[in-house]
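Can you keep this structure in mind? I'll have questions shortly.
One protein chain omitted, others in place.
For chain A:
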Amino acid sequence: MATYSTNEFRGGLKVMLDNDPCAIIENEFVKPGKGQAFNRVKIRNLKTGRVIERTFKSGETLEGADVVDVEMQYLYNDGSFRHFMKPDTFEQYQADEKTVGDAVQWLKDQDNCTVTLWNDAPLAVTPANFVELAIVETDPGVRGDTSGGGGKPAKLETGAVVRVPLFVQTGEVIKVDTRTGEYISRVKD
């Protein structure tokens, strides 16, 4: 893997830091007029998701991390692993619960998602920004109420719970923004 100098650190670059794969978020050059130059760098640890700040001496290098985002199809859950497939090569990957993390509540069989691979092994799973899921359980709303004000909790087929307007009923399919967990609209067949 290539190494990168502090001058090459820019948003999105994937590097190894303390043996973990990380993504550069921000890099600021700091130099007193008569002193040592530093780079103050904001970095996200891709394993833990934590963002840290770290200062380097200018010119220091970090090794690049072999991290790529791949579009995959979610196949099934075998009880201990979730299985994913590259649609073009049919190559399959398995990820444990920790790797899948919060994405699990949005994953429906056959749906597409993004799997981040580190050295060809799943590191993280990101659901599509918008998913369409059926409601399996919600209180019956007041018929004719279309105001959308207030809302009520609704349980989706994947287990996620989102707030929906009162007029939305069990069995309906809704569109949800997975980044905020918010209801967007009903999906008409």
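Note that contacts are C-beta pairs under 8 Å (C-beta built on N, C-alpha and C of every residue); 3 or more make two chains touch, one makes a residue touch a chain; residues count from 1.
Everything below uses one rule, namely that contacts and distances are computed from a predicted model.
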Undepicted complex member, UniProt protein name, chosen from "Integral membrane protein", "Sugar ABC transporter permease", "Cytochrome bo(3) ubiquinol oxidase subunit 3" or "Lysyl-tRNA synthetase-like protein GenX": "Lysyl-tRNA synthetase-like protein GenX"
Among A:R10, A:R50 or A:K175, choose the residue that contacts the chain missing from this document, as touch is defined above. A:R10
Touching the hidden chain in the full complex, which residues of chain A are there? Just list them. 7, 10, 27-38, 40, 54-58
